[in-house]
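For this view, one protein chain was removed and the others were kept in their places.
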Amino acid sequence: MRSSLLIEIRDLAHAYPDGTEALRGISLHIRAEESVAVVGANGAGKSTLLLHLNGSLISRHGTVRIGDFQVAKAALPDIRRTVGMVFQDPDDQLFMPTVAEDVAFGPLNLKLPLAEVERRVASALERVGAAHLRDRPPYKLSGGEKRLAAIATVLAMEPAILVMDEPSSSLDPRARRTLIELLAGFGHTKIIATHDLDLVLDLCPRTIVLRQGQVAADGPTDEIFADGRLLAACHLEQPLRLQACPVCGEKSGRLPQKGERL
Amino acid sequence: MSTIESAFIDLQRLDRLAACDSAVHRLDPRVKVLITLAFLVCVVSFDKYAIAGLLPFALFLTLVIGLSGIPSGFVLNRVLLAAPLALLIGLFNPVYDHQPLMRFGTLVIAGGWLSLLSLVLRFCLTVGAVLALIATTGFNAVCRALEQLGMPTVLAVQLLLLYRYLFVLVEEGLRLNRARVLRSFQGRGLGIRACSFLLGSLLLRTLDRSQRIHLAMRCRGFDGTIHTRNPLRLNGRDVLTLTIVLAALLAMRVFDGPMLLGRFVTGLMA
Partner (left out) sequence: MHMADALLSPAVGGTFWAATVGAIAWCAKKVQQELNDRKVPLMGVLGAFVFAAQMINFTIPGTGSSGHIGGGMLLAILLGPQAAFLTIASVLVVQALFFADGGLLALGCNIFNLGFFPCFLAYPLLYKPLAGNGQNHRRIAAGAILAAVVGLQLGAVAVVAETVLSGISALPLQTFLWAMLPIHLAIGLVEGAVTATVVLFVRQARPEILDCAIGGQPPTARPIAKLLAGLAAAAVFTGGVLSWFASTFPDGLEWSIEQVRGKKELAAPAEGIHGMLAGFQEKIALLPDYAFTIGEQKAIGETVAHRAGPPAWPAVDAGTSVAGLVGGSLTLLLTLGLALLFRKRRAIA
């Protein structure tokens, strides 16, 4: 992993063909191995921003740099090897007949030797604790298992940066907890778009708030979550753990200290 | 709708059966595909009045189903479900075909009845054979076998993707339909127009999904071809089984076993 890797977004704007302006001038720096949450209302531009990070969308206005590469058509193979993307609906990501074949899909496209492909499949599945799901077809997995398999398909590409869109959506509480513990153990640079602010509290020391395609706030998670007015203006709500307990009035939430693993 | 829904449940059941283990399950999928094809060709190549000649094939199929441990009731049930069409067409045979073909004492049986019976029999055999193939092999393995037997890769990939998203989209279709049926009363809202809009929105969602899948593929280096690993390998047991079974099928087709047996028995009695 290249530790000097830096994500640099400068003045990025994007409008969809139907005229919707999803991003209007976003500038950001994300350091290597940082864990950043991107939050905001529906339609604030979170998903569009993520799609720019691996060149799924390339805008004519503004630039995105991943380490030494500027995101552009010529650099796409390198960018996609560096930036792994976990989609919101794992059904879109698991398209092969079995989990193992799906995990092997990326490495095979990289034209790696078969032994190396095999090693990557085994280690990626091991990493997410899904080795037993190897030969199962994706439609027979539970929601949580699907999510883990989807993450394994991305890990097999051995990216330095993990980009995730709503990783905890439609998971049951236990699967969600498993996912949070798993992600906390990863050393990758993580960029997580989510509505699950409790998850942000557990995983991301830094939060970026988007509103109508612009950065409304960018700073330490605890400061941002303490600003009730900002959150309300962006259609967000304080995580339950930071709200006073309706029974005893105590707050139980705390933020992970730098370098601490959950 | 209920029939498609139940067929869909059967689909999942077939998938579970294919995951079992038996001597038949362990055969190379290509061997099973070839045997099934040979079986089908033998069965349909019989004369339209053939009945006795088809019975050894029923014996063979029973043997295969028994060895593989698939519940025979399940296969019978599926065959019966699909039978009405063949019966419908076959019922015209006695109407149009009056040639006497068999005689027992004074009883003369018309060709139409024989060919109806023959048609039903071959229907059961052909449907049963395909069911046995899929229940012991599984769809993905059949696809892989067909690909290695020369099916174009584009079609193989198409089949794999279709099967994968069948489960996702059928559930979406069922949800949409349930939501519609719950809000329609006395047949209102079930017409062609309402249905078309429902189909239209399902189609839009499907198109969106295909774009997302394409994106997910591109993110992992997809360039138009899907590479697969683990090509199938034939072992000695597979080749031996294939040879023996093909020879047996051919023998069953060429020699009319029941007729020889019958002549032998009646000969003993005479």
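The letters A and B name the chains in turn, as written, and every chain counts its residues from 1.
Quick note on the criterion: contacts are C-beta pairs under 8 Å (C-beta built on N, C-alpha and C of every residue); 3 or more make two chains touch, one makes a residue touch a chain.
Computed from a predicted structure; not experimentally measured.
To be clear about the criterion, only the chains that are shown with their structure count from here on.
Chain centres here are Cα averages; for subunit A and subunit B they lie 44 Å apart. Listed in rising order, the residues of subunit B touching subunit A in the complex are 15, 140, 160-161, 163-165, 167-168, 209, 212-213, 215-223, 226-229. Partner subunit B is touched in their complex by these residues of subunit A: 51, 54, 56, 77, 80-81, 84-85, 87, 89, 91-98, 101, 104-106, 108-110, 114, 117, 137-139, 153-154, 157.
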